[in-house]
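The other protein chains are all here in position, but one chain of the complex has been omitted.
And now, subunit A:
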């Protein structure tokens, strides 16, 4: 096995183009488990820790945030929690403090596990993944097009994940996750919601209840048509939203839970997160906080 240690982003892209079979390693919280348990023996590891370009984030001219693939969950929570509240909530449920000190959204995207905690908020907020290769340059891939199958993504073998782009929240955002305890839990299933009051639209993301993370598109369209933004939340709208969210899932039975349980839980979490978000929106609390 080789251990490649590029010092710059350009060197990393060159290395990946030259040796597409090497596996990138950032926080190591996924990859090292596979190595420790002899699940995987890649021909080489491509260590991205030294690449300073990946370790920062910036506010871009179009107002969006560009967050480097090497920014840890701990830093995301501390430095961007006010602007990316849904993703920060999801990040707080990742592993333990030690894991959040190392793990990254970039790594979550690279692994593309349907259970990854960052995926539902990335989908709900319409995040875009910036990937790059030495030969073909930058590609911007909407999160909704990024996940292709269980642990399969749109990333090509010669590409690396550079950053994700996300707009600062324009309305309340929430994340909910079912697990056996608060810490160190891989989601049985999860749900994220993002209110976009300016567009009279609600974004959603379902985790760990289908082969890939996915939006509940019919549920979003239903809310866009039926939600009265000047009023209290109609219980019938709430109920139907939960039902449509649940129907968007296609879960399986596995060691963490049954398909039936997941379907039920998605409906519950969809109703709860919408209620939380709606209450925050109606109270005016979000606008006051956002200033």
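Throughout what follows, a residue touches a chain if its C-beta (ideal position, glycine included) is under 8 Å from a C-beta of that chain, and two chains touch if they have at least 3 such contacts; residues count from 1.
The criterion applied here is as follows: contacts and distances are computed from a predicted model.
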Name of the absent chain as recorded in UniProt (options "Cbb3-type cytochrome oxidase assembly protein CcoS", "Carbon-monoxide dehydrogenase small subunit", "NtaA/DmoA family FMN-dependent monooxygenase" or "FMN reductase"): "Carbon-monoxide dehydrogenase small subunit"
Residue of A:10, A:148 or A:183 touching the missing chain in the full complex: A:183
Residue, one of A:28, A:168, A:197 or A:211, that touches the chain absent here: A:28
Positions on subunit A contacted by the hidden chain, ascending: 1-3, 5, 25, 27-29, 31-33, 35-37, 41, 44-45, 47, 49, 74, 95-99, 101-102, 182-184
